[in-house]
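Here's the structure, in structure tokens; my notes come after.
One chain of protein is taken out of this complex; the other chains stay put.
Coming up: subunit A.
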């Protein structure tokens, strides 16, 4: 079972120009409190042929992970187009949104992304050199492919977690002088 379920992902600012950042509004629910943060990653598959063209666009930690429903905005820079093989810039590729806990990926959302010129005339007669400023990308937001992987979140007793979390947060914000004397 998963401690974390994605309840919704909204792709904001879609379609948009290729050089604009990606924006995802991610909602998830948490069923067991977790000690560590969740790590969310956005990966742009530069070329279907070769994994080495995969670009990790952004990786963020999200926490603290307590029971409840949460959402956050995940923003990521566009891929470095110079690192993508020229013939793969235009066309259809894949964007992967993954979530890991303690380094183990347990959920993966895949989206098809189509990239083409905003101007149809350019699409009909593509210039020899890619005019990256003219390229527009469209994420097929309504067709996510969700894959889950088994993961033992191994959360201990809930009571202990409450106290630990309270301790962590208060230390973080210096509410509690540690040395009482």
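Please note the rule applied: contacts are C-beta pairs under 8 Å (C-beta built on N, C-alpha and C of every residue); 3 or more make two chains touch, one makes a residue touch a chain; residues count from 1.
Definition applied: contacts and distances are computed from a predicted model.
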### Message
Leaving aside the chains you can see, what is the UniProt protein name of the one that's missing? Options: "AB hydrolase-1 domain-containing protein", "Protein HIRA", "Beta-hexosaminidase" or "ER membrane protein complex subunit 1".
### Response
"Protein HIRA"
### Query
Of A:17, A:62 or A:140, which residue touches the hidden chain?
A:62
### Contact residue for the chain not shown (choose from A:11, A:45, A:109 or A:139)
A:109
### Query
Contacts of subunit A with the missing chain: which residues?
1-2, 5-10, 25, 27-29, 31, 37, 58-64, 66-74, 109, 144-146, 148-150, 152, 160, 162-167, 170, 175-177, 179-181
